[in-house]
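Here it is, the structure in full.
One protein chain omitted, others in place.
What follows is chain A.
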Amino acid sequence: MATATAASLPGASVAAAAAVSSSSSSPALSFRILAECSKSKARTSLMKLPHYAVELPMFMPVGTQGTLKGLLPEQVKGAKAQVILGNTYHLGTRPGKDLFQDFGGLHKFMQWDRALLTDSGGFQMVSLLDLAEITEEGVKFRSPYDGSECMLTPEESIEIQNAIGADIMMQLDDVVDVREKDYERFKTAAYRTTRWLDRCIKANKNPDRQNLFPIIQGGLFPDLRKISLEQQIARDAPGYAIGGLSGGEAKEKFWPTVHLCTDHLPKNKPRYCMGVGFAVDLVVCCALGVDMFDCVFPTRTARFGCALVDNGQINLKARDFANDFRPIDEKCGCSTCRNYSRAYLHTIVTKETVACHLLSLHNVAYQMRLMQSIRDSIKKDCFAEFVEDFMAAYYKDQEYPQWVVDALAAVKITLKKNSSSGVTNKASDIWDDQESDEKLWNLRSGFDKLYLTGYRNAILGDFEEEEAAGRIEGFETAFQSQSKVNPTIYLSRLDGLLMACLTKCKSNLNEEQKVEIRLIQNMINHALKLNFEPSKSILEKVLKSNKQTETRNEQEEVRLCSSECFVDAKYSEDSTRDRYKSRDSKCGCTPGQTDNAETCLNEILSRTRAVCDSVGWKIPDFILNHEL
């Protein structure tokens, strides 16, 4: 069956106008393709669910515990959301399935009359892996609420999901952290997921009104994905999900996996790629033929004061917005943009819950609008042009990440390019790591993720004192686990520490301390620029935004200049020296005294120590133990 579907694919790219060919129907779901892109695998379709007729492709905001981050159901509808995702693991623990049985399901409980989807609770396994033990029977875990031992079996998961009553349920799957290397583990998981699917199908008491979606597993191994696809497709289901991705894998591995799955999944059924929510990923995955997405990103980033816009996101905490009386996005029709200015939001972000609600609403509306544009462009058969325009707007310099170029090329979409820009594999920017927050909070993710995300959070996070301390600790642990300290990472760590210090102790710092911290950061910046090229893009981005918020007075200017000269003196790199030459006279520093990187590092180190001491921060072990 799998091969038959794949073989039929070339036929799919016939004129989109005539495309009303594919449809399917099951008791609780009917699916009809409305139009297809004539170039790529993108399609737009109508999926009728018991509670709502949903237009695909679509994005589903995550309402973990039966509510979407402070928004009333009618606000969520106003943002044009069609389906909300609920978490079985959380809802099953609290308020519990008995209550849902009494209330007649989550729809009534939360007053949401459009469609709902529940995950299986399997994903939480990965994030709570310390607590969990996976056996053929199910997942044994310790309840984080009361410490008791619980067992989540496929039958139990479906029983809870039946009680919740969502339009779409997900099978319990054996989720393996995608960055795990062990092939055998993935193989077991792929087969076990199908065995669990059979148990889930058997356990489903409401096949007439609740759809059960199988999940394709197999990690990043094409052969395992194919096995999983074949087995899962053989169990005729109303729709299918691609699981086990979006866990921090390299994008170069991510897109071919999606590509492979959509090649094999039945064309006449909806396809759901779990955990995807960044605009670029959504556009690429739509081109690859995916119909449904979910992610916590839009609402989570709202909590950090970030609003989604066409070229990524803006952080409304930035001072640039203090006098910006425009809405977040003039093109956006959401109630936040219709009523509120950036300047007003700037005064309350991360301070008042209202700001969080307003940004969540805008961000959800943004995702919905993006999906609407995708649907419209497919209907008009100008999806390829839409993708080109979208990417050109998102990557202003048209430096497209290689994976985006490759993925789109695979479905015959070529991006606009400047003749000059030799596209290199641009490091995924700092925001792209936000999705691993879930894991970060358990401080169990890989070092790279932890470093980047932690660094970002140290800057942007507005945490309780205790949580901030916890994060910094985790940050350190990961750092120490690096046997050989890389100077880039080391400097970035120092910078993160200073940044955290600036944020956390803001009110306690005197001017001199603030200036000193900025000076050290400046040195770090220069040292990095001149000596250690890697991850420059990340640091630059952060340091740039940091600089913008900095108001330099005359005295500071001189001091900054002297520190620049200091760095200049140590690293005789022409371009940098040229840039600051004009200032040399001002502080009377003679450039050219060459020194080595070690001295510079030591200087940074000792000054950071001094600052930590003066502020009363405990000096992290990684600084104390550092031997150059």
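By definition in this document, a contact is a pair of C-beta atoms (placed from the backbone, for glycine too) under 8 Å apart; a residue touches a chain by one contact, two chains touch by 3 or more; residues count from 1.
One rule holds for everything that comes next: contacts and distances are computed from a predicted model.
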item	value
Protein name, per the UniProt record, of whichever chain is missing from view ("Cleavage and polyadenylation specificity factor subunit 3-II", "Queuine tRNA-ribosyltransferase accessory subunit 2", "Hemoglobin subunit alpha-1" or "AP-3 complex subunit delta")	"Queuine tRNA-ribosyltransferase accessory subunit 2"
Which residue of A:Gln65, A:Asn206 or A:Gln372 touches the chain not shown here	A:Gln65
Touch with the omitted chain, as defined above, among A:Tyr52, A:Tyr191, A:Phe221 or A:Tyr344	A:Tyr344
Options A:Thr188, A:Ser335, A:Gln398 or A:Thr503, residue touching the unrepresented chain	A:Ser335
Touch criterion as defined above, residue of A:Cys356, A:Val404 or A:Ile517 at the omitted chain	A:Cys356
Footprint left on chain A by the chain that the document does not show	65-72, 75, 78, 90, 94-95, 99, 102-103, 109-111, 322-323, 325, 335-336, 339-341, 343-344, 347-348, 351-354, 356-358, 361, 507
